[in-house]
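So the structure is just underneath, and the comments pick up after that.
A protein chain is absent from this complex, but the other protein chains hold their places.
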Amino acid sequence: MNYIDSSLKVVGTRPIRPDGVDKVTGRAVFAADTRASGMLWGKIKRSPHAHARIVSIDTSKAEALPGVRAVVTSADFPDIASEEAFVGEGPMNFRDLSLNVMARGKALYEGHAIAAVAASTQAIADAALELIDVQYEVLPHVIEVEAAMAPDAPILHDDLFTAGVTPAPTKPSNIAKVVTFKKGDADAGFAEADVIVEGRYTTQPVHQAYIEPHACLVTYAPDGQITIHASSQGHFMIRAYTAKLLGLEMSNIRVNPAEIGGGFGGKTLIYLEPVAVALSRKSGRSVKMQMTREEVFRGSGPTSGATIEVKLGAKKDGTIVAAKQVLKFQAGAFPGSPIGPGCMCGFAMYDLPNVDVVGYDVVSNRPKVAAYRAPGAPITSFGVESAMDELAIKLGMDPLTLREKNAATNGTKTHYGPTHVNIGFTAVLAAVKSHPHWKSPLKEGHGRGLATGFWFNIGGESTATVHVNEDGSIVAATGSPDIGGSRASIGMMVAEVLGVSAQHVRTVVADTASIGYTFVTGGSRVTFATGMAATQAAEKVVDELKRRAAATWDIPVEAVEWKDGMAYPAGSNAGAFEPLDLASLALKQARTGGPINAEVSVNAQGAGAGFGAHICDVSVDKETGHVKIERYTAIQDVGKAIHPSYVEGQIQGGAAQGIGWALNEEYIYNAKGQMENAGFLDYRVPVASDVPMIEAVLVEVPNPRHPFGARGVGEVPIVPPMAAIANAIRSATGLRMPDLPMSPPKVRAAIDAAG
Amino acid sequence: MPKVVLSSGSAGQSFTGGQTEFEVEATTFRRLILELEKRFPGLGRQVEESMAIAIDGEIFQDAYAAELKPGSEIYLIPKIGGG
Amino acid sequence: MSSLSYAAPTSVDDAVKLLAGASGVAKVLSGGTDLLVQLRSGRLKPELIVDTKKIPGIIGIREENGGFVIGAATPGAVVEAHPGLNAAWPGLVEALDLIGSTQVQGRCSLAGNLCNASPAADSVPALFAAGATAVVVGSKGKREVPVEQIPTGPGRTSLAKDEFIVEFRLPPRPARSGDAYLRFIPRTEMDIAVVGCGISVTLDANGVCTAARVALGAVSPTVILVPAAADVLIGHKLDADTLAKLDAAAQAAAKPISDKRGTVEYRTKIAGVLARRTAAIAFDRANGIKNGKAH
Partner (left out) sequence: MAKTYVSATINGESSEFLCETQQTLLDVLRDVVGLTGSKEGCASGDCGACSVIMDGRLVCSCLVLGVEAEGKTITTIEGIAQGDHLHPIQQKFLEHAALQCGFCTPGLIVATKALLDENPNPTETEARYWLAGNLCRCTGYDKVIRAVMDVAAEMRGETVG
C-alpha cells in the first residue's frame, strides 16, 4: 500500500523514541558495557612502521608471562584466497580484509595489526604486547596520493595491476583502478564556452570519529558455537565477515547487536571480532576487546583524502556547456576508495551536455579507508561546488541563479548514464531562494556561501517482524542496528499502519539468530528499506487481524475493515457488531487461529536520490586566519520525514561533521609515515562552542517507491558544507581556499600571499 | 531488444574491448548478466559483483528480477554503498 | 609490569620524605589532568604517586600582605570563583580558565600546569607576567623562587626529586594595574595553545605605562618573559606606534618550532598579533575600562 497522500496520525509527529529512556539513564548497553564469566582482555600489537616486511615474530616471552592465555598472529588465521565482496564503501576483496585485520608478511601502515594477546587483566595484556618481539625490515613508504602514483613510488602490493586501462599493464602499480565517465564531447563543449574556470583542490582524510571506540565480547564454546556482542552498523555483516575470515560456518556464529555509539560508515567493516574469536578459541575463555582512541585513529578507516581538478565552461548567460574532472582518491593500504560515487556525484546536480570525468583509486601507506557518509560525494563536491562559485563570480552571476539555470530536474540525463526521476533538486533550490537566511542582508565583515550536494541513497535487504502480543500491544523487530533513532521511525510506520499510537509499539533490534538477514545500517537505507519491510509486515498483520475479526463475527473477511486500531464491520450489510480492538482480538488469538505475527523480508530497490543545499555565513579574523561560522542553514529534500526531529538531527549532525572537515580535521603525518595527531586533542572535531544553531529545513518531495514517500537523509548533509564554507570565505575575504582543512594557518597564509 | 549501456569505463570495458553499448535479448537483469557473460566471458561476473543497473532512472542493486523492456533506458553503473 | 604505589600524605614533611625515599620515579599528583594522561599512554612509568591534596593549605586562596597566596593544588574552578582574584588578576584567572574543559577546570592546578612544563601551558605566561613566586619545599627546607625559574625545558623543571610547590604568591597590586592573557587555538575550546601571551602593566595617572611584564607561550622550549617587549611599553601609552613596536618585539622574541599545532611562520606572526591584543585588554583594565571575558 501507499500512504503518501493519506492523512497520517503518527508519521510526521515527534514521539519520544522507544530506546530513549535507556539512553538518558545510562542503562543502554553498548559493546564495551558487556562482561562474561571468566572473561579475558584482548589487545592488539600494531606496527610502528608505515611500510615494513615482517621478518619474524617471537611470541614466546609474551606467552610465558603469567596471566597470558593466548597469543595469535596471522599464522592463526586461514590464508584466504582473493574474493571480491561488496561492503559499505563499495567493492573490496575478502583477502584484503583478512590482511587488514591481521598483517601477513608485510605491515602496510602505522597501526596495522601484527599480533594479539588475551590476558586476565588489561595491564597484563599491555605488558605482554611489549614482550612480543617483531623483527621488521623497514621499507620506503608513501603517504600522499600523487606521490603514490609516481612511477618510482614504493609499491605496496606486488600483485596489484591497474584495472580499467588497456592494454592491461604488466607492472604492478599503486593505482588500483581507473574509472572514466563521458557524456557528449567535452572538448567541443569547451570550444563553445564564453567563460572557463579551472581549479585544483585537495581534501585530507578525515575520520568518522564516532565517540564509541570499536569493541566486542566474544565467547568460543568447546562445541564451536560462537557468541559475539559487538558494536557495529550490521551484526549480519559481523557474522558474515568473521565466518569468512576464519573459515567458519555462519550457523555457528550468533551476533548480538549491542547499542552502537556512532558509526557514520566507519562501522561497516570489521577489525576486532575475528581476532577475538581466534583468541577465545585458543584460550578457551571469553575475550573482550576494546580499541583505545589512538587505535581508532591509527587502525580503523578514515575516508579518502584526494586531489580534485575541475574545469567548467559556460556561455555568457550561465548555461554550462562543458565540465571536466580528474579525481585521485587515497584508498589507504588496500584498494577500495569511493572513487566510483566520487566520479558520479560531483556533477549529478546539474544538467550538463558534455562531461568528462576520470578517477583514480590509489593505495598508499595509510589505514584502509572505510565508508564515511555519502562516500566520495563530499570530496568531489568540494571541488565542483567551489568551481561553480568561481564560475558565478566570473560570470558576474548570483550563485543561486547559476545553479537554478543548470539544475538537474526529472528527465535530466546524468553524465554517468541514467536519467533522473522523482528528484527534488529544484524544490530545494526554491526553498533556498525563499529562505530568510538567503534573503537577509549580509552583516558587515561577513561572507556568505552556497553549495549543493547529491547522494544516491540505497535500499537493499531487510527483514522485519511484527508481533501482536497477547494483550494487544505490539513488538516490531528488525535486523537493523539503531544508530540514530531508527527504532522510532520503524515503530511509527508500524503504528501508522496498525492505527495505534507510537507508544503502543515497542521496536527492538533482533540478533542474527532471531531474524532474517538484514544488510548494514548504512547508505541511509534503514528508514527506506527496513521501513518498507516493517510496513509490509504490519500490513500482513492487519490482514490477519481482519481475518480474526471475520472469524469472530462469522462474516466474510471482505466485510471487515481496519481503522484506528480496530476492526469494524464494513457497512451495514456486514452486520451490526461492536468494533474489536487489538486487545480483544489478541485475547482470542488461540481460538481464531493462533499467534498473530508477520515477517517480511525485502530487497528494496529504487531508493530515491537526495539533494541538499547549504547556506553558510562566516566571519574571518584576518590576523589569525580563524573562521567563525556565524549562521548555517541546511535545506534538503527528505521525501517524507517520518520523525522530523531525527531527520533534522541527521542533517544538523552531517552539517557539523562537514564543518569539522572544512575547518580543522586532518591526519598529520611525520616523515616516517606515522600519524602525529591520533587523539581528540589534536584531531579537532567541532565542539559545542565551534558551531551555531544549524537550521534544518525539510523539503518533502515524496519518493513513490516508499510507502510513506521517505528518502534516505543521513548522507546528503555532509556533502555541501566544505564548499559552502569555502565559498563563504571567498565572499568574506576575496580569497579562494582550495585546500582542506581551511585551518587558521592556511587562511592567514592566503591573506598574506594576497598582500 | 533492449539496449544496454555500460556507463563506466572501469573494469567492465576491459572485457568488451571498449564496446559500451549492446543490444541484448533479455527481459530481466539476470538474463542480461547471463547473456553478457556468454558474449564477453568475465563481464557477467563483473556486473554481478560490482555493478548496479539503472532502468529508466531507477537504480536496482542485486535484483535479478528487475524487468528490462525494449525502449527502456538501461545503464550498468558502479554499485552504490554508503556510510 | 612495574607496580605503582599511591600515597596521600597529610603533611609537607611526610610528602617530602616519601618523595626523597622513592627508589624509582616518583610523581606529585595535584589535579592529575596531565599526569593521568601520561600514565595511561605509558609515556610515564613512575613507581610512586604522591597525592598532595590532603596537605592542609595546599588547596585554597588567602590574602596576605596585600597580595594573594594560592595553594598549589587549588583547582581552576575555585580560582575562577574567587572575587578578589578576579578583580586584581583577571588575566591570570582567565588563563587558568582556558586550560581544558569545564571538567578539567574541576581538577587542574597552577602547580600542575607549571610543573608539567609544557611551553604551551595556558596559565604560565599569565603567572610569569604577574611576577608570581612559587614556594618550594623539599628536604633542604623551603625556598621562594620566581615562577620563571621553575620550567627549564619541555617536561623538565628545576625542582629536585624531593621538592614540590606548596603555594604561589602574587605581589600586591599597585593602583592602575591590569593584566590579560590571550591564546590562539584553531577551535574555540579544548585545544593546546598555538601561541599564548600574558601581559601585566601598571600605568600612571596619564595612562602612561610605568611597569610591564610580557610573557609568551608556545614559541620556545619554555614559556618566556620578553623584557624587550616590556621595554617597548614602559614610558608609553598604547598608541599605534607602541603597538607596532610591541608586535615586532614579540615576533623577534619568538623562536618557535613547526609541529602539528603550528608552523614557525604562523606562530611568529601570531605572537605579534596576540601581544597587541593582550596589551590592549591589559591597558583597558589598568585604565578601569571593563571588558568582557577574553574568549
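General remarks:
In this document, chain identifiers A, B and C correspond to the written order of the chains, with residue numbering beginning at 1 in each.
Here, a residue touches a chain if its C-beta (ideal position, glycine included) is under 8 Å from a C-beta of that chain, and two chains touch if they have at least 3 such contacts.
From a predicted model like this one, the values you see are computed outputs, not experimental measurements.
The chain that is not displayed touches the following shown chains in the complete assembly: A, C. Here one chain is not drawn; of C:I49, C:I70, C:A132 or C:I199, the residue touching it is C:I49. Contact with the chain that does not appear here is found for just one residue of A:G12, A:P48, A:P154 or A:G679, A:G679.
Residues of chain C in contact with the chain left out of this view: 1, 3-6, 8, 29, 32-33, 36-37, 39-41, 49, 51, 53, 75, 77, 100-107, 188-190, 295. Counting over the whole complex, chain A has residues 14, 16-17, 19-30, 32-33, 123, 208-213, 259-264, 290, 292-293, 483-485, 643, 645-646, 648-650, 652-657, 679-681, 685-691, 693-694, 696 touching the chain that is not drawn.
The definition used in the following text is that only the chains that are shown with their structure count from here on.
Chain B and chain C have centres, each the mean of its CA atoms, that are 67 Å apart.
In whole angstrom, the spacing between the mean C-alpha positions of chain A and chain B is 26.
As a whole-number value, the distance joining the C-alpha centres of chain A and chain C reads 44 Å. Along chain B, no residue makes contact with two or more other chains. Multi-chain contact residues of chain A (touching two or more other chains): none found. Those residues of chain A lying in contact with chain B across their complex are 84, 86-91, 163-164, 166, 168, 177-182, 208, 263-266, 268, 338, 340-341, 343-344, 371-375, 416-422, 455-461, 522-525, 603, 605-607, 705, 712, 714-715. Touching chain A in their complex are the following residues of chain C: 1, 41-42, 184, 186-192, 194, 259-263, 265-266, 269-270, 273.
Looking at the complex, you find that chain A touches chain C at residues 123-124, 126-127, 294, 623-626, 663-664, 668, 676-677, 680-682, 684, 686-687, 689-690, 743-745, 748-749, 752.
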